[in-house]
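Written below as structure tokens is the structure these notes are about.
Only one protein chain is missing from this complex, and each of the others stays in its spot.
Entry: chain A
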Amino acid sequence: MESDDRKSTAQSDTALDADALRWLGTLARPQHGWLRLAVLAGFMQALATIAFSAALAWLIHGLAVGGMALKDMRIALLAVPLSVLTRAAMVFLREEAGMRISHGVRDDLRARLLDRLHARGPAWQARQAGGAVVSRLLEEVDALDGYFARYLPQRWLAALVPLAIVVVVIPLNWVAGLILLATAPLIPLFMAIVGHGARTRQQHQFEALARMSGQFLETLRGLTTLRLMDAHRRQAVVVERSADAFRARTMSVLRLAFLSGTVLEFFASLAIALSAVYLGFGLLGYLEIGFGGTLPTLFVALFILLLAPEFYLPLRELGTHYHARAEALAAARSLSEWLDDAEAEPSAVSAGVLPPRDGGPAIRIEGLGFAHREDVPVFDGFSLDIAAGESVALTGASGSGKTTLLRLLLAQLLPDHGRILINGTPLAALDPVVWRERIGWMSQHPRLMAASLADNLRVARRDASDDELIEALCLAGLADWYFGLPHGLASRLGEGGQLMSGGQLRRLALARLSLRPASLLLLDEPTASLDTETEALVVSRLATLRAGRTVVLLTHRSSPLKLADRIVRFDRPAGEAGLATRLELSHV
């Protein structure tokens, strides 16, 4: 699958780049004010450089051939430090404005991605690796920084600044102006050359680095395997040899790729050399062409000499930011896809009313069919009636689709056919957000968040008072643990905080469950991997909680079955995954 991706990427690289660029453009639109400021500051920076060059040229001219002393050139003498300081201020302003563009874009984008993540729903998220989701929201968003902060303003400056310099030079000396201007139409060409050169160079350089890092990482991961084969010392030679091979291959490409980067260098040097020789001849009186009849002055000559490299500078800078562009394009492709993807969780579309909230709902499942993947149905024509306030236990082999059934009841997944009725109303017609607020769910793997104990409990009910939280903890058998905590409800849990054992975590989940103002309880293996003592506590507590509520319980252990009015067995013929669920009912 990944190699397919790579192939299609190679085929329509340019089209994808164009799409990604357009998407980046829409992101930048709200930041136009800052972009303008960044470009303006960059342009002012160039003007300050022009002023600096003029003042410097004038001072040297005055001293060397004008017969003047410094005190005769007060304005120019002051203009030098002034323009230097202005330029420094503009450098800062330009970076600041560029940073604001990038920060504005990223601030907004990450919030949108987060909402998108939530909208996709837990059924979708359960299929994603946590690390991949996090790196998308963290690393890929940050990968856009260089593009917005530096590349985008620089693209404008690369066109504007050379133009301004030509406009200044032409009235002074049209031949020198022409030397520059002659290269001006080449600017788009240069941009392409710089872009291309930078792309090949960076691609190879970074690819080599990434591959070498990847390979090295792999060696480290497989180190124990190597060691068990007594191959770990031998591998040292392999590590070196492969790094050498990478180097040789990369350098053969880089040697060529650097040439295209040198083109601009060459033009910048050539412009200095050409204008110096031409202006020198003019000063000596050999050439009168271009000076408008009057002899050139040292001032004009030096001024033009100083401006010549500045003409090419913005283009060279653009080349150095090219990597930021490539990085942003890669990130933009995956991020835009993520945002645009229409596959939302069902809740986003439907909205409806709810039957009265008191008492556990009656649930009727009619001919339910569902498949995660085509041709591999989890259910096919599954029916079940659960009376209001009834407690039903579902047992059966793992992987038989029990958890999927809970997700269908939560309206996180939509059935392919058949329907679920809640008190006679189709589930699809209910407002899923309101419906879910009435459900208490105890998951197979309760999760601890890196937050305070109170926040970890209020996941169940945001507006619960401190007293209610403590009561829930005590009822869940966590009283001793809680009163031993140094900071009470404010104690930090999870990574870097208070650690909890598996049994404590399960009891915390129980406390969460008892906080829910729920009329339907969905219990997914509530006592998995608990010792007998804790299991007894959890079961007895759940027995209290079930009063007046409808309960759907999944378990493969015997003790929680005490909670059930009825046991339904889910069974599948062994080894024939994908066959329709066969159902046996047995009344207790």
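Assume a contact is a pair of C-beta atoms (placed from the backbone, for glycine too) under 8 Å apart; a residue touches a chain by one contact, two chains touch by 3 or more; residues count from 1.
To be clear about the criterion, contacts and distances are computed from a predicted model.
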Name under which UniProt lists the unshown chain, selected from "DNA-binding transcriptional regulator, CsgD family", "FAD-dependent oxidoreductase", "Thiol reductant ABC exporter subunit CydC" or "nitrile hydratase": "Thiol reductant ABC exporter subunit CydC"
Return the single residue from A:Asp19, A:Glu96, A:Glu468 or A:Asp565 that touches the missing chain. A:Glu96
From the list A:Ala18, A:Leu114 or A:Leu163, pick the residue that touches the absent chain. A:Leu114
For the chain left off this view, which of A:Leu21, A:Val84, A:Ala528 or A:Leu561 is in contact with it? A:Val84
